[in-house]
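Next up is a structure, given as structure tokens.
Of the protein chains in this complex, all but one are displayed in their positions.
Right, chain A next:
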Amino acid sequence: MTEILVLVDHADGAVRKTTTELLTIARRAGEPSAVFLGSGYEAAKETLSAFGAEKVYVADAPELDDYLVAPKAEVLAQIAANVNPAAVLIASNPDGKEIAARLAVKLESGIITDAVDVGADLTTTQSAFAASYSVTARVTHGTPVITVKPNSATPEQAATTPVEEKVAASVSDTSKAARIVSRSAREATGRPELTEAAIVVSGGRGTGGNFAPVEALADALGGAVGASRAAVDSGWYPHSHQVGQTGQTVSPQLYIAAGISGAIQHRAGMQTSKTIVAVDKDPEAPIFSMVDFGVVGDLHTILPQATEEILKRKG
């Protein structure tokens, strides 16, 4: 079996769910080797072994955290050049995509981004043009560099005792050209992260700026909160929660759009959701054309009633 490198996405050793998804996918195509870059490895160990990493390459270099991702791409390229894996899998988020981009150039290898599925033969599936097409593709040159969207696989546990290999990080001055001066902590809302959540409840213009009913329904369902561009542009919700072509793309099991008419840019960001539900005053809103279930009416009364009913059913 050949090695598949999985870049660990983590914050100070707290491993994100995307990584356990990637380890699960990697097992289909070979033996998963995790690559841990940055500080906090001790905290990450348990998760990596629980989800099947046969090997872990560790570059525990705190300085990797002081710059944007170019140094990480450099160290990952050094590891990949030594290991010569069958593929490198990276989470499809802003940092992950940049690492993948630089890696593909350094390794002179083909790249595929935003895969929603990766087969045992490393053939990928992607969504194109606002999810109106499904594209099957594969890398034909070098070491396939593939970024995979969150929720592309259900993480499956497979306990291992990974072999650890320390890697000395050698980082060039060129890759240190962009220095991080300050970093704000992730907001602690107690909710799952938007791009990883199984359930997302989003609010739009129809909220009139009051996101309380949206948040309450999300909390009752254990979901994340999203927002349309109109809501974000109005300053009602942070940009980090924007769902759509110019924000985050989400692909949850359940997407509830509240007070969102469903412009094509928004649909591009949520169209691959498994089940879509909408609540909107306007029966002609384009969002209704793609829902599994829709309620025409005022979200300010419908959402609280639904929340109450859900909490009642949950006892």
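A few remarks follow.
Here is the rule we go by: contacts are C-beta pairs under 8 Å (C-beta built on N, C-alpha and C of every residue); 3 or more make two chains touch, one makes a residue touch a chain; residues count from 1.
Note that in this section contacts and distances are computed from a predicted model.
Among the names given as "Cytochrome c domain-containing protein", "Acyl-CoA synthetase", "Electron transfer flavoprotein subunit beta" or "Nitrogenase iron-molybdenum cofactor biosynthesis protein NifE", UniProt records the absent chain under the name "Electron transfer flavoprotein subunit beta".
Screening A:V105, A:A120, A:V163 or A:A212 for touch with the missing chain picks out A:V105. Of the listed residues A:G40, A:G208 or A:P304, the one in contact with the hidden chain in the full complex is A:P304.
Chain A residues in contact with the hidden partner, per the touch definition given at the top, are 68, 70, 73, 93-95, 97-98, 100-102, 104-106, 109-114, 123, 127-142, 174, 177-186, 199, 221, 229, 239-240, 245-246, 253-254, 264-265, 268, 271, 275-277, 279, 283, 288-298, 301-310, 313-314.
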